[in-house]
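Note that one protein chain of the assembly has been removed; the remaining protein chains are unaltered in position.
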């Protein structure tokens, strides 16, 4: 059903996103949800809180409560098997900040393309192309994540790089303790400085976000179009600011020889995981590792060359409260999209096999994790 | 219909792929085709011939005629507006080559995952995970390409890198003249040597394929999930051996500052094209540039560690006639997938605007191309 | 997206219905809406008011305000080309009325099947199987109707029969003036008496609803599965209480000879319209006539034999404020479903022909209407 609506995603587990940045509400309808499952709205809210702005001086100071409301599909704390509509009503939007956009097209933003595509545009915060649309994704992903947790699948993300500076260690405990969501305390200070310097100069920096999906069964994904990594690439590239995606060794692997790139197989599973957890688009049971190229925030206060709505040359200096680096807030969104793809693939495999999904228990996860960490020395 | 079947792709222009590597036929059904359009089977065959093996000593010497047959949807050389079923009947398959696979799982291949996913597997050439499935994609893409040509859109691909060696110049005339489909005559010999060395050692190399989509209108793609670049990432990652995708500056862009990465706008269009032809997932009218990480061929004759169908340790040395580098044959497949995505997006935009699509004529394409070439100095 | 979710309907114009009878809200998301179209919420509200209960002493006295709220997709009174989410928040539900249902399965209702299907059930008013779900359909249909009106297509319905008593004349002015929505003033009193007698005896009656779709172009609908009449049959049978559908001469036609049943063609169009406006599933341009068999309301206060949730024999006498005849309230729902199907088919035909739809102006509508009236002498 994916393309049926450009605002929908998924097949066995489907979501339909709605709502504009400054409209009445941003929401999502979850469909394909099994009946009788516990539904804790707190779990949804917890993920929404992770993506909320204003959490540190390294991201936008905008304050948004973003309280989610359940409109349907849940009865006495359990799913009914029917569409679950969730909505976050908008508040505290300073439209004045965006007044400029009505006249000028911001470089790096969808203003020009959006305007020409629809012939009509809600200039207040970019309408559907706004980062606020990710509220719908995070809410839906929170549910998928919750279900996957029950199935023994964990999804975690962090920023491997910020401003071109890459960390090496992966200390999960540290990730949620620092405002950049990086995993290596050694490189954090330098990365932090890079962001602060950029902001001081009215500029911005990008990053590379990495998501790990662990505890997967063998057999998720399809060998033709709906490859698990193809769906992940689709999901990740559909996040604003993401311009590249790679799985496992990715572009590095393209520069190796087959004998070096192939992961030898052993009775305990693959002996390394450069494939990033998939073979022929189907999960091997090893951790799936996805890396996202997050471009630097397009909204900067530095003066840039642009055009007016009428197509005349002009200059723009975006005011408003923007993130000098959006990567930290991309992490929960990337985790959410990963959860949606994987839960969908899990249900699809259940359907294909009338309920049974082959899980893998005997493998040496620690060893495999070690090999993943080895990917980017 | 995309996810509805893992073997289908597209929304306004839909394809359904069928057929196994060594089955009766590999085919595709094209749906959403307008009535009354000229249908030249030769145009389809020409693209199939480009992907055919056995065209040089740098790829597999396997000979396959791969003649396409039209089963429906065309009457007296014109489309009827109904499903067009195309089939290529299989021939000259040396199943014996693949006998080993029934017992051993090949590292880097879908053997293990496919077997566990379905519980049944046609061991002759990998069934649906075989490269032969791309016949369906190339046939469908050939039609899309043909339609796009009428609309002024051209899609061309080449290998930017082979075996870790990158070319810089982009000489389109040279691309179809060399067996590696590289665009820079300067680096061709070194790249050729890399492939030959690998083959001599029973090994293989990978590459980086680049596709350019030129002559696009403004407005293709959607700002939420169905972003043009997200669909391209999905399409490209669904090609076997592709493990990474980037658009425009991609991962490089993630290491820049916003002021450097943003493309300034001018009345003549963007002043550079690091965005790779999309803003907010919607085409800007500038050329779309996509890069694919193609892993080295997994089938190598070097001895590798693996497991048997029963999960016991074993060694394997893949015989058979394989490509020491698959990248040259990935090019036409990548072009085909790009054509399918773009034609689908074009029809979707036509639908959204009840027929009208805004084209861009006044921009300075030469200047923009220059800037694309500038992407990888 | 139709079957992708059992709660969705349509292809080019798509709706997704959500919400339970006694939940927080009942709503619908409209998708595939073109940008820049005027959106008057009053037009939606007007149709919702037509289906509202408590409008006469012949239907349930329940009072429900049913105010619709626009959550997304509209900016300054115009559509943005993005999903339009509409919600009606529930109020004034007397759950106590339904307490019995938790223990007893009501004959003629979905209680038994719903409970066994989902294993969980919101007993308050039947959850998704409640008549309140039609709020979503009427809201969506109101928009489709509005668009069709602009295109010269009118959709009107009335009850041809009530309690087995059939009217002959079709006086549209009278339809909205009487609580049964019948079109023949001559038979109204007798029909009214039939309803009152039934109610007096704690019983109910059924009816036959007829919908006319006029001003259609030639060419809507597809010759295979998506026949216009097949989609109408699907849409109508998806309305609770509807157990039969016929188009044109319907079951009468099956008892005729071909020479009698065929509609001869003339330069001015078909010379009669027993086909009911379609040939081979495609609209002829003549009015489409659909007839629905509406069963008598299942909720009656007469004592009936039933079973408990545990499957033991029991007796039930449904209290609560129910409609002695639901047919009058089915009319606006049937019109809404017809509008959704026809608008979807119109957009589909526009897509097939890249914008152009062939309209019919030269035909003698009066004559054709005459022939429709002639269907049930």
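In order of appearance the chains are A, B and C, and numbering begins at 1 in each one.
Throughout what follows, a residue touches a chain if its C-beta (ideal position, glycine included) is under 8 Å from a C-beta of that chain, and two chains touch if they have at least 3 such contacts.
From a predicted model like this one, the values you see are computed outputs, not experimental measurements.
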item	value
Touching the absent chain when the full complex is considered, from B:49, B:122 or B:171	B:122
Listed residues C:109, C:145, C:192 or C:329, member touching the removed chain	C:109
Residue among B:71, B:193 or B:313 that touches the chain left out of view	B:71
Of C:48, C:155 or C:247, the residue in touch with the unshown chain	C:247
Hidden partner chain, residues of chain A it touches	1, 4, 12, 34-35, 81, 347, 350-356
Hidden partner interface residues of chain B, rising order	1, 4-5, 7-8, 11, 14, 16-20, 23-27, 29, 31-32, 35-36, 69-73, 75, 78-85, 87, 117-122, 127-128
Sites on chain C contacted by the missing partner chain, in the whole complex	1-4, 6-12, 17, 105, 107-114, 116-119, 126-129, 133, 161, 163-164, 198, 203-208, 218-219, 222-227, 229-238, 240, 243-251, 253-267, 271, 275-276, 278-284, 293-300, 302, 304-307, 311-313, 344, 348-349, 352-353, 358
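One rule holds for everything that comes next: only the chains that are shown with their structure count from here on.
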item	value
Angle of the C-alpha superposing rotation, chain A to chain B, to the nearest 5 degrees	180
Farthest chain relative to chain B (centres taken as mean CA coordinates)	C
Geometric centre distance via CA averages, chain C-chain B, whole Å	47
Whole-Å gap between the CA centroids of chain A and chain B	25
Euclidean distance of C-alpha centroids - chain A vs chain C, Å	41
Chain C residues counted as touching two or more neighbouring chains	4, 35, 81
